[in-house]
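As you look at this complex, bear in mind that one protein chain is not there, while each of the others sits in place.
Note that the chains are named A and B in the order they appear, and that numbering of residues resets to 1 at the start of each chain.
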Amino acid sequence: MSLTLDGAQADAPVPAPVQGYWGAVFGRLRRDPVALVSGIVLLMILLAALFAPWLAPASPFQTSMLNRLQPIGSPGYPLGSDELGRDVLSRLIHGARLSLLIGVMPVINAFVIGSAIGIVAGFVGGRTNSVIMRVIDVFYAFPAVLLAVALAGALGAGLVNSLLSLTIVFIPPIARVAESVTTQVRSVDYIEAARASGARSLTIIRRHVLGNVLGPIFVYATSLISVSMILASGLSFLGLGARPPMPEWGLMLNTMRDAIYVNPWVAVLPGMMIFTVSICFNMLSDGLRSAMDVKL
Amino acid sequence: MNNSLSLSRHDALDRGGKAQPLLRVRGLQKHFTITRGGMGRQAKRVHAVDGVDFDVYKGETLGIVGESGCGKSTTARLLMHLLAADHGEMVFDGDPIGQRGGISVRGMRRQVQMVFQNSYASLNPRMSVEDSIAFGPQVHGVNRRESRQRARRLLDQVGLSSRLFAHRYPHELSGGQRQRVNIARALALEPRLLILDEAVSALDKSVEAQVLNLLMDLKQEYGLTYLFISHDLNVVRYISDRVMVMYLGKVAEMGEVEALYRAPAHPYTRALLSAMPSMNPDQRTQQAPLVGDPPNPIDLPPGCRFCPRCPMVEDACRDAEPALEACGTAHQVACRRADEVMAGAVPVKRISEESPT
């Protein structure tokens, strides 16, 4: 039987070279200038945080009563000094470690927990879905800032507790996104086809649902990192997160706020760092979203 | 159709012999509730499939035609148990499906597979073509290597060179190529019955012809039985042995394809055939056979549900719903006035539409 006759010719125009899905995504991301710049900036800040002990010109804890509130460009203090005479550049570099950690960790935790809740709710559907989502909605009804402050306050001040409260804050929005994406995917024909081939629910979730929903949820979660950074800094600012003398951007902003009249440029530096990192994460997540749009 | 080529697997699986229908459907019904009752509101229900009986014989192609809302796609999903039927009995080669002493739904799905209309949506965008095809066999316990080999063999068989296509992703393929992959995927479980739900409708005409040829070849090679759902009467006439015409969730008419196309017995079938655009510039359609749109299957009129649009309606039609009755050899119709329709009470445009050469 010459079944291949038509088909062999049907292949005639050979389209784009074989390239995996993620290969295509990164290819497109690389060509997006905004996402590329954001990514490079974040990478540099991350590297600075990792190699802080080697990069920082001075110790972040070394105080000097004689050299308090030096302006930018003073000898020995390239970015000035704070109210206790510590080198601001060194504190910013060391602070990146803690600030990134408390910005990113809650989102990662919430991504894992929220996705699991949302995907199960979305895939099972029906009444189970309604019950889960209504509980989630109760948390969602509070403004994020209020919820974070209330939880952190109730749990008590401290780094771990502020991480925990931020995680709880971010679970509901991620679960909602996960649920809605899963509900959409669940009704697409390829899931039906998988069911029609006799696959069980867990197999379908593992092989067909996860790959298609984690991407969009991940993009959404990246956009939350900026919010998380700001909230975490806010908690530190209020004294609910990192404790002095730990270098952390939000805390630095707090302790230097009196210096704003003396040395405004130095005082706003931690704020600018928070702003830059937030913006970069947002831009990167925007770029990722358009790069992940498979349709050409 | 000559099916001497059937695979040995099918011979082993064939239990009731040629005379026993491969699939027997009785009283199939599915209503969807769109507005709940209570609080002074009347419950609104869509009568998507409303008591449908038919048999699919071994080795034949049964075509199902009808307009949107006639229940043809719902029927396909009910058969695959992708939707749960409200009522109805389905018997696969003598075994009731999903009942004691019968065949399990999972067991049935090894032998019945489906190809969907939307070739893009029915493939996982994150899976390579090879993995998509190999998924079914893997679910049923075939190991990874062997299932991949089967996938590659099937790709070659549906006319896509496995060397070039196995590692492609759906978005890198054209519509026709994707539908070939979907066919290969459906065949990977070596089914006996293939449900094709508008499988060629979204394809360009020149590609549609290629895929139809492929389907004919595969049927021969594997001794398959097809349930071919389409709104395109030309395609259904070409590929089917028997045709079932559905209207608002019910079977209006069923019979051998040539007999039915030559002398339709239901006024609706007649209208459908005359509504086909003419291919003869000298004999353009002068009058639309029906006015208005096919109604929603929500508020059904009493009696025959075609009444409101029927050109031959009489009072008696509104009193009782006509049953599906024989009107010739292997030809059944649900119309009180079928005899008059067959005799040509309503003139029907000739369907043979060879161009004037």
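Here are some notes:
The criterion applied here is as follows: contacts are C-beta pairs under 8 Å (C-beta built on N, C-alpha and C of every residue); 3 or more make two chains touch, one makes a residue touch a chain.
Simple rule for what comes next: contacts and distances are computed from a predicted model.
Missing chain, UniProt name from the options "NADH-quinone oxidoreductase subunit G", "ABC-type dipeptide transporter", "Succinate dehydrogenase" or "Protein-N(Pi)-phosphohistidine--sugar phosphotransferase": "ABC-type dipeptide transporter".
Within the set B:Leu83, B:Ala275, B:Ile298 or B:Met312, the residue that contacts the chain not displayed is B:Ala275. On the side of chain B, touch with the chain left out of the figure occurs at residues 1, 67-68, 174-177, 204-210, 212-213, 216, 231-235, 237-239, 257-258, 271-272, 275-282, 284-285, 287-294, 353-357.
Criterion: only the chains that are shown with their structure count from here on.
Centre-to-centre, using mean CA coordinates, chain A is 49 Å away from chain B.
Looking at the complex, you find that chain B touches chain A at residues 77, 80, 82, 106, 109-110, 113-114, 116, 118, 121-128, 132, 135-136, 139-140, 156-161, 164-165, 167-169, 171-174, 176-177, 180, 182, 185, 188-189, 207, 210, 213-214, 217-218, 220-221. Note for the complex: chain A touches chain B at residues 1, 3-8, 10-11, 14-16, 18-21, 188-190, 192-200, 203, 207-208, 211-212, 294-296.
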